[in-house]
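The structure that follows is given in the form of structure tokens.
Shown here: the complex without one of its protein chains, the others still in place.
Entry: subunit A
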Amino acid sequence: MPVKSAQSSYRDRTHEFLNVAEGLKKSLNSTSNGHSSSSKPEGLRSAASIQSEFNKRASKIGYGIHQTSQKLAKLTKLAKRTSVFDDPTVEIQELTAVIKQDITALNSAVVDLQLVCNSRNESGNISVDTTSHSTTVVDDLKNRLMSATKEFKEVLTMRTENLKVHENRRQLFSSTASRESTNPFVRQRPLASKPGASASTTTPPPWGNGSTSSSPLFPRKSMDGDTQPLLQQQHQQQHQQMVPLQDSYMQSRAEALQNVESTIHELSNIFTQLATMVSQQGELAIRIDENMDDTLGNVEGAQGQLLKYLNNISSNRWLMVKIFFVLVVFLMIFLFFVA
């Protein structure tokens, strides 16, 4: 079992190893003894083989989790170290895809393992220790997988934040025509707000000097310059303040539509989860029903028995028979001793 020896450092698997060794020894012994008591060693062997099968799978899953956490550590390092210029986007994306695949595969493997464990617990012939051991192993694997998934999520959030920070820095230093227009604070300059011919399609933030970190979080999609006017106006006599709209009308509509769409997606998720939970609970209800039917049958049978008992006790037939026998016995003794 070379796979088992390459385990993560802190888990002590000598117990499982001993079990496997015992199982193998038993199977060797049974084959050498011939087929005398065939059922018993087969039963033992199957139990031992199931145990070793369980251990093999568990060890494989543990190894897989270990490897995934190593890859995750590498991904964290990559995500942390990004600078503005040489961004290893391709590697990060590849690594992310690989890790995601690994995590899903490990998830399904852990679920399989749990099924095996449960099915083995149903069949008899096992001790309490083995069941508790296998359940503990399965729970431990699940916990480790969950922590690995959480770390993965954190790394992804960190990566998106880094990307945002880079976007800000890029905004700060470069001012390409497609991205930014003139400084909105220069109110008195008459900007030609010609329809459809506006150079800047996304509008800059109205407050703050330049672009601070909060404003680039607004959607900066570039739209076709169809009817996307920059909204500025100057009016020197009228003491009016100009507030350029931070998003043009179409952008805000698009954003609202996307929000609606994502809300609907979340709703559909919630509905599926709800349906799953209700169907699972339906099984529980069926079990309860069966239990109650069994109870009813038992109680009715018991009631019948008690009724019969009552009849037997309340009738005098047995009593007369017993008195008759006692009288006969006394007569016999009397006759034997007197005569």
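The rule is simple: a contact is a pair of C-beta atoms (placed from the backbone, for glycine too) under 8 Å apart; a residue touches a chain by one contact, two chains touch by 3 or more; residues count from 1.
Heads up, the rule we're going with is that contacts and distances are computed from a predicted model.
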Candidate names "VAMP-like protein YKT61", "Propionyl-CoA carboxylase beta chain, mitochondrial", "60S ribosome subunit biogenesis protein NIP7 homolog" or "AP-2 complex subunit alpha"; UniProt protein name, chain not shown: "VAMP-like protein YKT61"
Touching the absent chain when the full complex is considered, from A:97, A:146, A:172 or A:267: A:267
Residue ranges of subunit A at the interface with the undisplayed chain: 193-196, 227, 229, 231, 233, 235, 238, 240-243, 245, 249, 252-253, 256-257, 259-260, 263-264, 266-267, 270-271, 273-274, 277-278, 280-281, 284-285, 287-288, 291-292, 294-295, 298-299, 301-303, 305-306, 308-309, 312-313, 318, 322
